[in-house]
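All remarks here apply to the structure that follows.
Up next is chain A:
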Amino acid sequence: MNSFWALVRRDLRLAVREGGAIGTALGFFLIVVSLMPLGLGPDLNLLARIAAGILWIALLLAALLSLNRIFEADYEDGTLDVLATGHLPLELVATAKSLAHWLTTGIPLALLAPVLGILLNLDLASYPILVGTTFVGTPAVSFLGAIGAALTVKARRGGLLLALVVLPLYVPTLIFGISAVSAAAGPAGMGAAFLILAAISLAAVVLGPIAAAAALRIQLQ
Partner candidate 1 sequence: MQTLTQQLANPTRFMDLSARVLPWVAGIAAALIVYGLYLSFFDSPADYQQGETVRIMYIHVPCAWLSMMVYGLIAVSSFGLLVFRHPLADVSAKAAAPIGAAFTFLALLTGSLWGKPMWGTYWVWDARLTSVLILFFLYLGLIALRAAFEDESAGAKLTAVLALVGVTILPIIKFSVNWWNTLHQPSTDFTATVDPSMRWPLLVMALGFTLLFFAMHLKAMRNEVLRRRVKAMRTQAVAGRDRLATQPAE
Partner candidate 2 sequence: MDLGPHAAFIWISYAAVAVVVTGLIGWLLLDGRKQAAALEALEKRGIRRRSSASAE
């Protein structure tokens, strides 16, 4: 487990030193959210109604931008070759890198989401639920995204391809993320949707690294 945390620590350190990637994802999130009112018109009641949806979609798009970072740099500079000869199974290598991605991108995006809610006139009562769903939902974003990142590591035009491959995988997260926020306003409360969202994240944490490792083994050939 020593080498697992060594890898996580190294990735966190790299993310801090090369801060640009996180900043770009956050800036992109901010810009996409503020483009929505420009397109829809400044009607605050309308914006408040669709705020959760806008925030979730923008969050997914921003996360998408940062996904190729998970494996690409390590593939290009030969690090991946060496990681594959470690005592750590490739599945855990993928877990460590997805975890680092969640810590450096998923959490900052989740923290920014409620701030952007202000721009969309999001109902104050929805804030705790929004924060809850983004925190519970973003692990799925990182761990499912790792699959796409591993699949497209050697591909030409990897970035565009990545979007095509990963966005369908995000559909369940998106649906239950939004419905947890809007269900909370209704009589039933957010219970069921929120639990399903948590289940999706847990499944992603388990299955994502397995699929990503399988893809990486093929890429290493």
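Following the convention adopted for this analysis, a residue touches a chain if its C-beta (ideal position, glycine included) is under 8 Å from a C-beta of that chain, and two chains touch if they have at least 3 such contacts; residues count from 1.
Here is how the candidates were picked: all candidates are chains of the complex that A comes from, given by their letters.
Owing to the predicted nature of the structure, the values given are computational and were not obtained by experimental measurement.
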{"item": "Candidate number, among 1 or 2, whose chain touches chain A in this complex", "value": "1"}
{"item": "Sites on chain A touched by candidate 1 in the complex", "value": "19-20, 23-24, 27, 30-31, 34, 37-38, 41-42, 44, 118-119, 121"}
